[in-house]
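Removed: one protein chain of the complex. Kept in place: all other protein chains.
Chain nomenclature is as follows: A and B, assigned in order of appearance, with residue numbering initiated at 1 for each chain independently.
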Amino acid sequence: MQSFKKTLTGEEPKPAAKPAEVKTEKKAEPRKEEKPVANKITVGHVHMSGCTGCLVSLADNYLGLVKILDDYADLVYGLTLADVRHIPEMDVALVEGSVCIQDHESVEDIKTTRKKAKVVVAVGGCASYGNITRFARGGQVNQPQHESFLPIGNLIDVDVVIPGCAPTPQLIRNVCVMAYLLLRGTEEQKALAGKYLKPLMALAKRGTTACFCDLMNDVINQGLCMGCGSCAAACPVRAITHEFGKPQGQRDLCIKCGACYGQCPRSFYNFEVMDEFEGILELIDGAMK
Amino acid sequence: MGTELGKYKVCVSARSTDKEIMGKAQDGGIVTQLFAFALEKGIIDGAIVAGPGARPWQPRPFIATTREELLSARGTKYNISPQVSWLKEATRSFGMDKVGIVGTPCQMQAVRKAQLYPVGMRDVPDKVALAVGIFCMENFPYKSIQMIVEDHAGTKLQATKKMEIGKGKFTVITERGASVALPLKVTHKYEQPGCHVCLDYVANLGDISTGSVGSPDGWSTVFIRTKKGEETWNKAIAAGCFETKPIEQVKPGLELVTKLANEKISKNKKTVEERATFGVNKALRNPYL
Partner (left out) sequence: MSKVVEISPTTRHEGHSKLVLKINDQGIVERGDWLSITPVRGVEKLAIGKTMDQVPKIASRVCGICPIAHTLAGIEAMEASIKCEIPQDAKHLRVILHAANRLHSIALHNILILPDFYLPGTDTKINPFAKVEPVRSVAARIIRLREIGQTIGEIAGGEAVHPSNPRVGGMYRNVTERARMKMFDLAKEGRQLATDQMEFMIAILRNFQKRDYCVVGNAKVPMPKELGYHNQGYMAVDPMYGTNSLAEYPTWQPQRWAESRPWDWYMGEMEIDFEDPSYPIGGTTKKGGKANPQMEACTGVPTYDGQPVEVGPRARLVKFKGYDEKGTVGQHIARQLEYVDCIYAILKSLDALNTSGKVLADPIPQGDGSMGWAANEAPRGTDVHLARVKDGRVQWYEMLVPTTWNFPTCSRALTGAPWQLAELVVRGYDPCVSCATHMIVVDDDNRIVAQKLIQ
């Protein structure tokens, strides 16, 4: 952990005061000097049928975004932010929006993205789960035939999903930093990034639907809900309340963004990462300084 | 196992020196005292606590921003209080930058997941200023508590002054001083099912966690776990908020805590394993994968 911080910040890490009583720490930190991280990864923002709110969220890392662009990632594509018209080769594609399968160009774009990107990240509810475009049913001029919108995972393999509408700046940031470590880091950094990303990769494999019903199906019906309230806090349309401690979803309000399911500690929970929360939060903080 | 108590820097037995707080606290008044101190010193802007709800002994999570409000939430309510449901709102319409929260181990897990994987928790990760975990063997739905108290213990909920779980008993103490102790095997069937996959007893992820087990009556066992926790704790000690004893010098001490933690974790690990073969070639979901 400390060597990550060192490589990321160029600072000598302060040794964390170790708890005397517990011996949960396994190994000594590798003291070998790491190469300073020089080569940035290349990142693109691919805009399908989304609202650009995901991109605004990325930008809402404020100076953090500047830091990312200075030190970790070159933005090689993104119609809103950069003057690049055609999808280039890139390490990480951040895809926003779902795909209208009646729009030839969109279908081509998403296929091209898969071919050109090493890692495809579905950013936000639309790309991950369809979100409001799940409700689309066409019939509106000037393109009444545009009626079927699919999450990108129905058309290509997706590596990582970031649910939510809008997805949060912090989770997008974390994924960017971890993708950087995964592709450019030392062995140790790669291992950490792999662990961190694992549940978001598993979520990508899990499928392309998530809404309040998934909390019912995969958490409550499975006897796993313990009434923490994370789902209610996460919901961006306030569709969830708690009645006698358990979530009540107003399904007529739900927009199918998947935030509740993703935030629920009983949807996924990885001890290896969570138990290290303090160090990892410090690491990310350090990386952003 | 060796990890059942989580990481911590120090463990002590303690109680609040504030008579008013101790008046109605569950054990050593650790939670209320910590928040009252942190509030006074500006370490937190307010704290999410479980106050009195609509029905007798039903908790209602709310954001306390005064000492009076903190005091109103003293004492354990053995049924679900979705604490995390306020975590985001605290940073919104309450305008808080430093949020305190108390909760069970699963709720601490939820808080840390919100910080590490903020799927629907925009701008929350850096605003958790003090998370106080309370030990927890199991929790109950509201109706369970009503049945335990009114049917099994034969007392009125309204007339109940305190409930306690300890020494293998569920004890109901009435306003008029009577006390009924039920063996825990009576209450088992009423437990919240989600608790049966829970692998944390002593709130491993709190900044500070506390419970009655391990310390004498009226005292609490306290683990100081993180830098934030340590800072606040040291300041509170310096300010004379707590009376403390080394945990090694109290009875029954850490040994009992470790034993109970092990029992809980082994039992629930078994449940998690059994879920894998619950049906015929059909598993129930494992949230920890």
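To be clear about the criterion, contacts are C-beta pairs under 8 Å (C-beta built on N, C-alpha and C of every residue); 3 or more make two chains touch, one makes a residue touch a chain.
Since the model is a prediction, treat every value here as computed from it, not as a measurement.
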Contacting the left-out chain: of A:C165, A:A179 or A:C264, that is A:C165
Among the options B:T65, B:T258 or B:T271, which residue touches the chain absent from this view?
-> B:T65
Going by the touch rule given at the top, which residues of chain A touch the chain that is not shown?
-> 47, 49-57, 59-60, 62-63, 66, 69-70, 79-86, 100, 102-103, 105-106, 126, 131-133, 135-144, 146-147, 149, 165-166, 235-238, 252-253, 255
Touching the unshown chain, chain B contributes residues 45, 65, 89, 91-97, 122-123
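Keep in mind that, in the parts below, only the chains that are shown with their structure count from here on.
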Tell me, which parts of chain A touch chain B in their complex?
-> 16-17, 19-24, 57, 60, 162-164, 166-171, 174, 196, 199-200, 202, 218-219, 222-230, 232-236, 242, 244-246, 257-260, 262-263, 265-271, 273-275, 277-278, 280-281, 285
Touch list for chain B against partner chain A, complex = 2-3, 5-11, 58, 61, 79-89, 103-104, 106-107, 109-110, 112-123, 125-126, 139, 141-143, 192-199, 204-205, 226-227, 230, 284-285, 287-289
